[in-house]
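Have a look at the structure that comes next, please.
Omission of a single protein chain aside, the complex is shown with its protein chains in their original locations.
Think of it as A and B in the order they're written, each chain with its own count starting at 1.
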Amino acid sequence: MESQNVIQVQSLTKKFGDFTAVDAISFEVKKGEIFGFLGANGAGKTTAMKMLIGISMPTSGEAIVAGFDVYKNRDNIKRNIGYMSQKFALYDDLTVKENITFFGGIYGLKKNQIKEKTTQLINDLALQEVANKLVGSLPLGWKQKIAFSVALLHNPKIVFLDEPTGGVDPITRRQFWEMIYQTANTGTTIFVTTHYMDEAEYCNRVSIMVNGKIEALDTPKKLKEKYNATNMNDVFLKLARSPSLTLPKGNGTHTEN
Amino acid sequence: MKIIGYIIQKEFKQIFRNKGMLPIIFAVPLIQLIILSNAATFEIKNIKFSYIDSDNTSFSRALVDKFDASKYFNLVARFPSTKEANSAMLNGDVDVILEIPKYFEKTLLKHKKTDLGVTIDAINGSAAGVENVYITEIVQNFNKNARVELMQPSDVINMPKNITTITSFWYNETLNYKTYMVPGILVLLVTLITLFLSGMNIVREKEIGTLEQINVTPIKKYQFIIGKLFPFWMIGLVLLTIGLIIAKLIFNIPIVGSLGLMYFYTSVYLLVILGIGLFISNFTDTQQQAMFIAWFFMVVFLLMSGLFTPVESMPTWAQYITEFNPIKYFVQVMRMVMLKGASFSDIFPQFIKTLGYAVIMNGLAVWSYKKIN
Partner (left out) sequence: MKRFIGFIKKEFYHIIRDKRSLFILLGMPIVQIILFGFAITNEINNVDIAILDHSKDVTTQEIINKIASSKYFSIKEYIANETEIERSFKKGKIKAVLIFEKDFSKKLTKENNASIQIITDASDPNTANTISNYINSILRNYQQQINKNIHLAYQINPNTKMIFNPELKSVFMFVPGVMTIILMLVSAMMTSISISREKEFGTMEVLLVSPLKPFQVIIGKVVPYILLSIFNATVIVLLSILVFEMPIEGSLLFLVAENILFIITSLSLGILISTVSENQQKAMMISLVTLMLPTIILSGFIFPISSMPWILQAITNIIPAKWFVIILKGIMLKGVGISYLWKETLILIGMTLFFIMLSIKKYKIRLE
């Protein structure tokens, strides 16, 4: 069992001064799983994720990602994960192809690999028309699909998606989730934060964070049973309606806007 | 190495794609080099000269003619009285008022001595000093000629002892200010552009959010920083090259020293500036902040570089501060190599300080660039 866990987190904590953004969370994610990481704005999801992808130093606790320790082996973690942030993070002033070449290049892909991946990606997403257009000129939905594909260029074991579908239309969201499923089918683990509760239904398992703590973690089906709710939205509202849920003071995660 | 190549490639694409920025990076500085070098002169000429002639004799008119004939003075007005003259000076219409008193010629003949009033607008103290020298010279020459004409046998002839000075101006015989200013202004433009471009660059990615994307990749700090700085380093050298061509072709500035030495020093110097830019970038959250800080240092560096006013004239404590001013060294080296043909051993002290500065600044920049917080 143990070897199948690609993410293993024990009492992971992050404090900013007096404010505890992430409060001793523990969970594990299995290989090939689509793991939903839910929470209200400011609940600490993004901060927790940043610790897992090695750009934020935990205050205390343990975390092993893709078999590597977040304290000691961040470079190895980075080699084995992909990341797509909620801020759209490709270069607007580069073309689609140039973005692919650049990110492929800094992940150390060989020239012919980059070429191969570029062709494949452009064909898969049917981007032939716009491959040489500046990314900045494309609609948001396209950009996000491209960003996701770029995060997969180096065949990572785990992909972290931070609110990937924010601001796009339902059809594009559906297509995006189809991409996620395809990726998961190849054995890649998906770690996704979202606040669309219908999306939570698509996940194999979801955790719900409230005020820095994980209040619930199970399959969507079991959570609905447990909280006696018809959909995930109700589950979330029941959990989140605890009186403590007011926006935390201070600038906990500096990501939600 | 290959990874660095990808970053460099990307930076160049972004720079050259930005059509709005290209002229600002390349054309505007060079136009400034051409225009400003012509403006930057301490030479005092076209002095606005006016006079009040209460004597109104051929003798007094001869004196005025001397001023009129001088290449330094432009005769702009004759005033009937001091009142009008003073008012014109308050208005800034005249720089110098010569006041020839009544009975000027008569007094000289009778008492063998006479006075002459000179008023100089001294707000620009150093210009006033120079104007005073010119005026004294003209009056003395006039006096000498007059003396020869007026001398009577009864006047005891007694030759004064005379020390003649012969002044030669080396490295710039014609006292051409452009020779002095062009290398300096070139230095400044190269510094200005590279400092601001590098200072804004990383903080810009921070603001847009792409820096975070870079930080989750396994790229090493040094790879990222070298990849980021190399394009600006190149731009600096390209600017230097175009500037030198302009200096030679348009201003005909002699390039006495070795071009290789100039490029060698500049390539080290640019590392200092890029290191400072990067350091600023790391310590700020927004481009606005980065810019204010870069701007603050730039103005201090610039005005205390010895480019416009000599470092030697500053008070001792200020001279100590200039020791930390990289632009000062660059200005010195460029002038020494370009105009005097100084060799590597001549510029060694400046070189060593610059090199040390480069090591420290880039060390700080790498250290302060955090992939994790």
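Everything below uses one rule, namely that contacts are C-beta pairs under 8 Å (C-beta built on N, C-alpha and C of every residue); 3 or more make two chains touch, one makes a residue touch a chain.
Everything numeric here is computed off the predicted structure, so don't read it as measured data.
The undisplayed chain touches these shown chains across the complete complex, B.
The missing chain, though absent from the display, is touched by one residue of B:I8, B:V268, B:M291 or B:V366; that residue is B:M291. Only one of B:V139, B:M234, B:I255 or B:V359 touches the chain withheld from this view, namely B:V139.
Seen from subunit B, the chain kept out of the figure touches residues 20-21, 24-25, 28-29, 32, 35-36, 38-48, 89-92, 95, 108, 112-130, 132-133, 135-136, 139, 142-143, 146-147, 150-151, 155-156, 158-173, 175-177, 179-180, 185, 188-189, 192, 196, 200, 204, 284, 286-289, 291-293, 295-296, 298-300, 302-304, 308-310, 312-315, 318, 321, 332, 335-336, 339-343, 346.
The rule is short, and it goes like this: only the chains that are shown with their structure count from here on.
Each chain gets a centre from the mean of its Cα atoms; for subunit A and subunit B, those two points are 55 Å apart. Residues 53-57, 74-76, 78-79, 81, 83, 85, 87-94, 98, 101-103, 105-108, 134, 160 of subunit A are the ones touching subunit B in the complex.
Against subunit A, in their complex, subunit B makes its touches with residues 2-3, 5-7, 9-10, 13-14, 17-18, 208-210, 212-220, 223, 371-373.
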